[in-house]
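Omission of a single protein chain aside, the complex is shown with its protein chains in their original locations.
Per-chain residue numbering starts at 1, and chain names A, B and C are given in the order in which the chains are listed.
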Amino acid sequence: MINPQGYKWFFETTTPAEGHMHAIKRTVVEARTKFQHVEIMETTSYGKVLILDGRIQSSQTDEFIYHEALVHPGMLATEAPPRSALVIGGGEGATLREVLKYPSIARAVMVDIDGEVVELCKKHLPEMHRGAFEDKRTEVRAEDARGYLEKTSDRFDFITVDLVEPLEEGPACMLFTKEFYTLVRDRLTPAGAMTMQAGMTKLGELAFYTALHRTLREVFPVVAGYQTFISCFGTPWGFITATKKVDPRRLDTQTVDKLIAERVKGPLDYWDGQTHQHAFSLPKFIRKAIDAQTRVVTDAHPLIMA
Amino acid sequence: MINPQGYKWFFETTTPAEGHMHAIKRTVVEARTKFQHVEIMETTSYGKVLILDGRIQSSQTDEFIYHEALVHPGMLATEAPPRSALVIGGGEGATLREVLKYPSIARAVMVDIDGEVVELCKKHLPEMHRGAFEDKRTEVRAEDARGYLEKTSDRFDFITVDLVEPLEEGPACMLFTKEFYTLVRDRLTPAGAMTMQAGMTKLGELAFYTALHRTLREVFPVVAGYQTFISCFGTPWGFITATKKVDPRRLDTQTVDKLIAERVKGPLDYWDGQTHQHAFSLPKFIRKAIDAQTRVVTDAHPLIMA
Amino acid sequence: MINPQGYKWFFETTTPAEGHMHAIKRTVVEARTKFQHVEIMETTSYGKVLILDGRIQSSQTDEFIYHEALVHPGMLATEAPPRSALVIGGGEGATLREVLKYPSIARAVMVDIDGEVVELCKKHLPEMHRGAFEDKRTEVRAEDARGYLEKTSDRFDFITVDLVEPLEEGPACMLFTKEFYTLVRDRLTPAGAMTMQAGMTKLGELAFYTALHRTLREVFPVVAGYQTFISCFGTPWGFITATKKVDPRRLDTQTVDKLIAERVKGPLDYWDGQTHQHAFSLPKFIRKAIDAQTRVVTDAHPLIMA
Partner (left out) sequence: MINPQGYKWFFETTTPAEGHMHAIKRTVVEARTKFQHVEIMETTSYGKVLILDGRIQSSQTDEFIYHEALVHPGMLATEAPPRSALVIGGGEGATLREVLKYPSIARAVMVDIDGEVVELCKKHLPEMHRGAFEDKRTEVRAEDARGYLEKTSDRFDFITVDLVEPLEEGPACMLFTKEFYTLVRDRLTPAGAMTMQAGMTKLGELAFYTALHRTLREVFPVVAGYQTFISCFGTPWGFITATKKVDPRRLDTQTVDKLIAERVKGPLDYWDGQTHQHAFSLPKFIRKAIDAQTRVVTDAHPLIMA
């Protein structure tokens, strides 16, 4: 065997000439839904991982990093403690779980077009959702997020967009455009905040991240990029917080720690004041790439992950 | 072919169940020196890479991240502009190159036991050393660093330790112990600073990094860990600055930018005030692991990379 | 993805420096029995494959080559049409299936120590057993083959040994020794024949095959090695027929075809007169290696696959 710890390996290429690999212990479940190929496998190093169309979404071992990074910078950047939240995507239920850590939240809506993925995660990833789907504040809708936003008259203090990057032209592209972010902004309360996962921030692979950053700046007065390393991806990952008022970059270590203490029930494993500084202090080459980017993504000219 | 961009791949496992892979374009040179196996290969994604005993040391594309991160936090943490520097290891000459960017440096000694590696890098990696070996302030010595430190009566404002982690018990182990760091401290001037590369800082793989951090705290009054993602390694990498006086964590963004402007000739590509905050603001789980570590590495109980 | 046809790969090394790899479609079932790790996975190229302790045993697409090669040279080398047969190992049921193609067979006993593997194959590999377990001539026993042979007073016209090579010292080693083959011989009828799978016959990897060949020559008057390429293994595979009377190497093309026509119900997909010549005509380097081998494997000095 190639390795005493396993003869099956999962390969994920970040570019056609570079990849990351994991020894596989077993496949927990595998299915093709109406929208995508889904697999939950158990890896030797990271426990269970969710894979959509061949790309790791999250792992049992380090999902706390991803999901805390996705949620808290926005939930802490609303003017007042957030009372309502909308999760777009986020099938594992872990994004929802982080949102529900705020006792101020009275209502948490999750809109994921792929109800089958949500069901598979409910059943096979209890380590991730930890009961979030059963919380009485939760409302799960299996429908297209754009359609939902267009028709709803609800407003949210926090909206997070936890979607897979589009690999080909199709409806998913329409969730990464100026028009879509305008809709998101309009459904936010006056001092609300949004966050999103925004692709890798590896040197030389910044086109996706910076285009989304540039696009959001067309729509929001405050756009703050941040990033952190996601171990099982083998690459740092970019996120963006966009708000109507509060700039999370202006929150110092003590303020973040104080906000967490005030707003969040129970301790966080990843996010705190110093992690906040780590994530929002972007290395120079990322800032330069953001500044150099001119592309605004629109419905007419959508973005496709190469 | 497995991939249109190459049929030869370099594999580097970070654990027995996880790895990172690169498509190889060609082998530039390969040799077995008295101390180690050396290879310089050209990869599709990162240009030339230096590989010692099967482990990537640096790549043409992202070595500026590694070498700026290794050098500047220490060179900026001496009380006065540093006049003398000692580079331990650092065969590529890029560590030396960063040191020489300080006009205040009158003398830069580089001690690398493997003179053959230095010669191969001189010849095949001009993109990395960029003439550093020809600088009249440079003095290169092919000898054991510990022996050199023991016998020299010289004192340095800055010392950096750029050595491969030991894979087996042997002389290399003796360069990662309390006794060795005590020697380093004693050869520093009263307000001098040292830095070192200290292994990966990936979740679950922190034993090496935290043990070195703990060990340095036995020797130096100020020990400041920091880290950044090295793209071609596929993992974030840890460094430590240890000083007799200045605490680099207390330098705010503006101060770092001001120090760089004052001390360094020409702009840096990676390091600046905000990158400094990014690197020294350690994520919570790393700080917790550092705090939990009790192991002090000594000559009697050396550290070996698993 | 590393390959458009799959992001999961199965690796099997034939030596520590050479391997064969298959894209995996899905895992059908995976279990750890009392004796071994079992997995049935579906590959892109070969359909379902049975894997025991990380080694491919057979694939849906090319198992007809393996199982016909294992069974027919012996079933055709009994003096009279065989009436009784014993299959040792052969969990998939495909070895049994080939035996049952002979209407002369009145009784077919299969002894496989791992009843759990047999049950998994029954359920998940109907393409392989094709009802063999339901044949009224079939008798399946889940017990140690050596113990069975020691205590049974039955005699068989044909015995086939379809066992995984031992990877470590243990009871499995005792099924590859002179003493074991003596037992097999003694349970054969006076003009009976045995066959066995005997490991790879790749250049440079002949130690296992030749030692078994040499060992059988201590026990049987006729020992005839043969081999054929098993596609999903990526290497040719060795078998041995040992008999008390008939030498299968003396059967010419026409005779083999005639014997098949007389003895076998329905056509075979792989074995016929010309395939017989192909398999029993060993390339020169294999014959030389057989002739050079002096090792006789005994209970006291068992053979372990490196």
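The rule is short, and it goes like this: a residue touches a chain if its C-beta (ideal position, glycine included) is under 8 Å from a C-beta of that chain, and two chains touch if they have at least 3 such contacts.
Predicted model, so just to flag it, every value in this text is computed and none were measured.
The chain that is not drawn here is touched, among residues C:Gly131, C:Gly147, C:Gly170 or C:Gly204, by C:Gly204.
Residue positions on chain B in contact with the hidden chain: 1-2, 7-13, 19, 24, 26-27, 30, 41, 51, 54, in rising order.
Annotation for chain C: contacts to the undisplayed chain at residues 3-6, 11, 13, 15-23, 43-45, 61-62, 65, 202-204, 228-229, 231, 234-236, 253, 268-272, 274-278, 281-285, 287.
Operating definition for what follows: only the chains that are shown with their structure count from here on.
Counting C-beta pairs in contact, the chain pair with the highest total is A-B. Between the CA-based centres of chain A and chain C the separation comes to 52 Å, rounded to the whole angstrom.
In terms of their C-alpha centroids, the spacing between chain A and chain B amounts to 33 Å. Multi-chain contact residues of chain B (touching two or more other chains): 3.
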